[in-house]
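One chain of protein is taken out of this complex; the other chains stay put.
Showing chain A:
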């Protein structure tokens, strides 16, 4: 077991964890933050995407011990004082989700990407989200939502 201290969505947690515990399981089962999904468990689908120090990562491909001393943001930490993040609003307004399973990962990957490229075109967005699968095939509206959010934050 190993002691870790992680700041998740602005709250600092300290826990003893097994080194083999994947970050996604720590978030879901250790902290009960079930907004982060497990899709493929093979590092392909992006459902488990969270921000590590502001950058998108696949939390199924990271051990919780690697996050020791770092900041994690999940979809449940995106709002400020009860107001949705512009990306959340854009997904809502553009009907960019159907079942919603891929949505937390889509939103976090998009938030991370706009920090790197605040003015993406449609192709840029599709490429940036190539590692986030939507099995409801709602990509059209997802891309529109990211375009809307980009317009607002740049």
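What we mean here is this: a residue touches a chain if its C-beta (ideal position, glycine included) is under 8 Å from a C-beta of that chain, and two chains touch if they have at least 3 such contacts; residues count from 1.
Convention: contacts and distances are computed from a predicted model.
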"N-methylglutamate synthase subunit B", "Deferrochelatase", "ABC transporter ATP-binding protein" or "Aerobic carbon monoxide dehydrogenase (Quinone), medium chain" - which is the UniProt name of the missing chain: "Aerobic carbon monoxide dehydrogenase (Quinone), medium chain"
Residue of A:9, A:36 or A:49 touching the missing chain in the full complex: A:49
On chain A, residues whose C-beta touches the chain left out of the figure: 2, 18-20, 22, 41-44, 46, 49, 52, 55-58, 61-63, 65-66, 109, 112-113, 116, 128-132
